[in-house]
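Just one protein chain is left out here, and the rest sit where they should.
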Amino acid sequence: MNIPLTEIINFLSNDLLEIKGENADKIVIKYLKEPAEVDEFTLDWINPAKENKQQIAEDTNAKAILVDEEIAYSEIIKTQGKTLIVVKNPKFAIAQIANEFFVEKITPQIHPTASIHSKAKIGKNVFIGPNCIIGNCTIGNNVTIEGNNYIYDRVDIGNHVEIHAGAIIGSEAHNFVEDENGCKIKFPHLGKTIIGNHVVVGANSVISRGVLSDTIIGDNTKIAQLVVIGANNVIHENCAIRANAMTSGSVAINKNSIIAPSVTIRNQKTIGENCFIGMGAVVTKDVPDGETWIGNPARKLR
Amino acid sequence: MNIPLTEIINFLSNDLLEIKGENADKIVIKYLKEPAEVDEFTLDWINPAKENKQQIAEDTNAKAILVDEEIAYSEIIKTQGKTLIVVKNPKFAIAQIANEFFVEKITPQIHPTASIHSKAKIGKNVFIGPNCIIGNCTIGNNVTIEGNNYIYDRVDIGNHVEIHAGAIIGSEAHNFVEDENGCKIKFPHLGKTIIGNHVVVGANSVISRGVLSDTIIGDNTKIAQLVVIGANNVIHENCAIRANAMTSGSVAINKNSIIAPSVTIRNQKTIGENCFIGMGAVVTKDVPDGETWIGNPARKLR
Partner (left out) sequence: MNIPLTEIINFLSNDLLEIKGENADKIVIKYLKEPAEVDEFTLDWINPAKENKQQIAEDTNAKAILVDEEIAYSEIIKTQGKTLIVVKNPKFAIAQIANEFFVEKITPQIHPTASIHSKAKIGKNVFIGPNCIIGNCTIGNNVTIEGNNYIYDRVDIGNHVEIHAGAIIGSEAHNFVEDENGCKIKFPHLGKTIIGNHVVVGANSVISRGVLSDTIIGDNTKIAQLVVIGANNVIHENCAIRANAMTSGSVAINKNSIIAPSVTIRNQKTIGENCFIGMGAVVTKDVPDGETWIGNPARKLR
């Protein structure tokens, strides 16, 4: 891959503040790399949160560096012939560049091996990969369902949603009623599963559908791999549910909260806004807004 | 959906104790709903365990209510024109009604994309969904295997079993022997996997087959989503294994026990009858009959 640096600079447009250096139009970018592996064909960037940012810019082997305004175009950098591309947030800019230039675009298609319900409503620019089973559901625009997925009936999927391989949306959770002999009969799941816009569901994760109400995943919430979301959960926008986490039935998680890996949350419990639930925590109580809880059982971190 | 209430009442037959009210033959039911959303077309029910049951019956917007004998046909209820359908256990009755009237019946079929071993023995009224891989195994009557499942060789599945999408039955667990250099070679799993009657296996769960003996899941045991059952486990009847739980090799769980979400059980350990192992517990010892254990490591709850 050979990308003229000028092409990348054009792409940044509004986010670009300034170019420092003379060589932008001579530089060709081949790849992004980990700091230890950066060379002259790498587009490097400096995390605004780092200390010694100036030092890092002077030490890197890269010729082109995305930086924030705090990094000076020093004599050393000038002598090295480096080009500084000044943006508000280099970390965000590099992610945008990575998505634009370094990821193979997926061509929308419905793979011939997918089984699609005759009443399913499917939007524009949708990719449905091999062996997907798509029930009587609604899928928005610009959705990717990678492959080996099972999307049950009564699932609504918004726009710009990404569902990784093997993930299952809308299956029944564990909900049984016992008769006088203790014999379990299933209380069926009659609700829906509603997935907002810009949601990501990781590989082999499972989202349960609702029993009488609906399971709802809010816009921009990102669910990692091997996660279980219980029935009737309402997960608001912009949450992160990390790998191997599990929520029981009727859990609510308010916006901007982070559920770290391997967390377990008891049924009926509510997690507030902007909470952080630490790795492996077992949450048995409601967690108020803005708090961090850790441990088994989980307690507020002071 | 428009279901005459009389049709539902007829279905209850033996479980029905009494009808109180004059309007049963004028009421049409459209759906079941969460309490907050109940309207005149909802069949409502009142959980026998609730307090203020009389109050709930008088407050609901529903016209038809499944109740137990403790709820009186009060003047208020009479004035509201409501109909009380008195049954022994309204919670159980509503589950039966939900299954009968509100769930789309699955038509038995073997999907053309399923790969079935030529020697597999498959019973009557069996549904095998898309992309299922069915080994040299035995499947009873009235079994549903939803889709994207892998059923290995030497699996025996009973009657009335439900296997949700992506679940895997009979794979090899982790069982290696080391030579003098620490090099691991696999001890192969030569046993069977035996699934009883009325078992449910949740989405993307994995049940390992036995090494020299068999892995056995007892009648009426319900396994939730993303569960791992280890090799040589003997899980007796009527147990519940909740989502994200994990049992190591040669675990025994006796009847009527509940393994809460995200529990982990050490190999060779035995859980007694009627035990409750709490969410996220890490069980490293045998648990006697009737006890509740919680925590990491798990200890008896006093």
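To keep things simple, chains are lettered A and B as they appear, and every chain counts its residues starting from 1.
Everything below uses one rule, namely that contacts are C-beta pairs under 8 Å (C-beta built on N, C-alpha and C of every residue); 3 or more make two chains touch, one makes a residue touch a chain.
Remember, it's a predicted structure, so these values are computed and weren't measured experimentally.
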* Which residue among B:128, B:173 or B:275 touches the omitted chain? -> B:173
* Of the residues listed, A:200, A:217, A:252 or A:287, which one is in contact with the missing chain? -> A:200
* What residue numbers in subunit A mark contact with the hidden partner chain? -> 31-34, 37, 88-89, 91-92, 94-96, 98-99, 102-104, 111, 113, 129-131, 146-148, 162, 164-166, 198, 200, 202-204, 220, 222, 224-226, 238, 240, 242-244, 256, 261-262, 279-280, 294-296
* Touch residues of subunit B, complete complex, unshown partner -> 113, 115, 131, 133, 148, 150, 152-153, 166, 168, 171-174, 176-180, 182-188, 190, 204, 206, 208, 212-213, 226, 228, 230, 244, 246, 248, 262, 264, 266, 280, 282, 284, 296-297
